[in-house]
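Here it is: the structure, laid out below.
Only a portion of the chains appears, each positioned as in the full assembly.
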Amino acid sequence: MWMLCQTNDELKEFVMEAKKCTKKGKVADYIPSLGKANPEDLSIAIHYPNGNCVEAGDIEKKFTLQSISKVISLALVLMDRGTDYVFERVGMEPTGDPFNSIAKLETMAPAKPLNPMINAGALVVTHMIKGNSVEERFQRLLSFVQELVNDTNISFCEEVARSEFKTSNLNRALVYFLKQHNIIDEDVEPLIDLYTKQCAIEMNCYDLSKIGLVFAMDGVDPETGKRIMPIDIARICKTFMVTCGMYNASGEFAIKVGIPSKSGVSGGIMGAVPGRFGIGIFGPALDDKGNSIAGIKLLELLSQNYHLSMF
Amino acid sequence: MWMLCQTNDELKEFVMEAKKCTKKGKVADYIPSLGKANPEDLSIAIHYPNGNCVEAGDIEKKFTLQSISKVISLALVLMDRGTDYVFERVGMEPTGDPFNSIAKLETMAPAKPLNPMINAGALVVTHMIKGNSVEERFQRLLSFVQELVNDTNISFCEEVARSEFKTSNLNRALVYFLKQHNIIDEDVEPLIDLYTKQCAIEMNCYDLSKIGLVFAMDGVDPETGKRIMPIDIARICKTFMVTCGMYNASGEFAIKVGIPSKSGVSGGIMGAVPGRFGIGIFGPALDDKGNSIAGIKLLELLSQNYHLSMF
């Protein structure tokens, strides 16, 4: 079978090259726990359908999913509620605004978040996770993540969740605004609790590359042969990863890299090369849009050298 | 001494004329308690420095101050903190946006509310009321109102306060946004509690005209001779009443009426004709900007007939 990189050594060279730009980035410091990350870290795992995995860097190092979790909760909610229900409450359009913007909610009528990858939309998605309590809903989400990774040890980082819960004022503003417009009708604190736990789900590059692989294979885990989500939901998720997966740098990323990807402010990036493989990256130094600066560079190098763009 | 209207009968005719347009307005229904008001009500009291008062309509009927309270809390806070402190945290500029808009907070840097008459700015003002607890701060504000009216029976309507507390989601969104930008640093629920009580302070037209009179007389209660606020603070308040007192219809009102005034969604309007008299109006049918539709008409008639415009 054809593979991207045959050996870890081949991959390591690209990592060394990409690592150079970590100096231009900086770790997210608006969430205290994230500020402790080492800005020079860069690791990657590439997971093939046959179970092979090539890797470089410290792929055991754990990080929290942050915005990467938005794709996963979207997949769960699409299964829970169906596309019609979901897209009545959150739009499908990319936006040129920052991920945490509230202004467009006001100028658009009705106040429906433009897409599920900006915070306003992701909060509506998390709101739609079924369950009788925050605990039950979070457990359902976590089980889904464990199923995607095929590892029941995946959990979340309580310290990060707590840290973010305390500093989530902007997200609380978004939720209250959405409550005002009847798009969210649960209490704010439980929803923020659930959302910050979702963002704090923790894993390493290797795990993340397995999730990317499931999306790449249209919802099937090729190692177990098990279908984890319907094909159309996997495709909807990949589409959002292309049009709005990398914050308001998604358009540039689509042109320069062309791999459906989702990043988080922890410095993680999940990639899904359709039909071919999954990618997990961790590089906590961020550019000014909030994407892993070395992670993007690394994906650019791989895309150019191995012709990975889907366009 | 020269007076606007010599008799109640004279005033009553203007009220009858203005009342005709109540049909085009409607009472605020987004706050359940306010929705019960009778849209056909219209009453007015005009208070002269010599203690005389002309009146028309049921001037005993009580209503809550709502946004009218913004001018009063501003006066208190300017005394509590001084102008420099206050205007570092809230601007002095009118805005063409609706009173509850959040968008401009995001597009302007820093996220300082444009003026103390829009909700964002008024919340910052209430945040600055000194005191060790919500109770103490509210008591200080209420005492100030009682002093302005010279009546220790003035209190607040618990039902309205409770009703608004439950539905204040947009205000909570504003406060969380302002907390995110370090303009407000107290907890949200106590502040909303204090703010909704402030808005629920209750009085009748007659009482309100006395507050207008104190502003008209540059901070002195002419009946007692007591100075209740410094002259420059009274003038700052009147200036805001002209530039932003009537929501985003303030410019039109300045041209057509030209009396420093502040309205509330309960249908109240407080007017202060500089050096001459105070006005209290209650007419709960509102126009689409949130101002008492018949109240504005009545002020237009009075301004035209008695040349009250300050311009």
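Just a few scattered comments:
Order as written gives the chain letters A and B; numbering starts at 1 within each chain.
The rule we apply is simple: a contact is a pair of C-beta atoms (placed from the backbone, for glycine too) under 8 Å apart; a residue touches a chain by one contact, two chains touch by 3 or more.
Because the structure is predicted, anything quoted here is derived from the model rather than measured.
Of the identical protein chains in this complex, 2 are displayed in place, while the full assembly in this structure file contains 4 copies of the same sequence.
Quick note on the criterion: only the chains that are shown with their structure count from here on.
The distance from the centre of chain A to the centre of chain B, with each centre set as the mean of the Cα atoms, comes to 48 Å. By the touch rule above, chain B contacts chain A in their complex via residues 101-103, 106-107, 169-170, 172-177, 179-180, 188.
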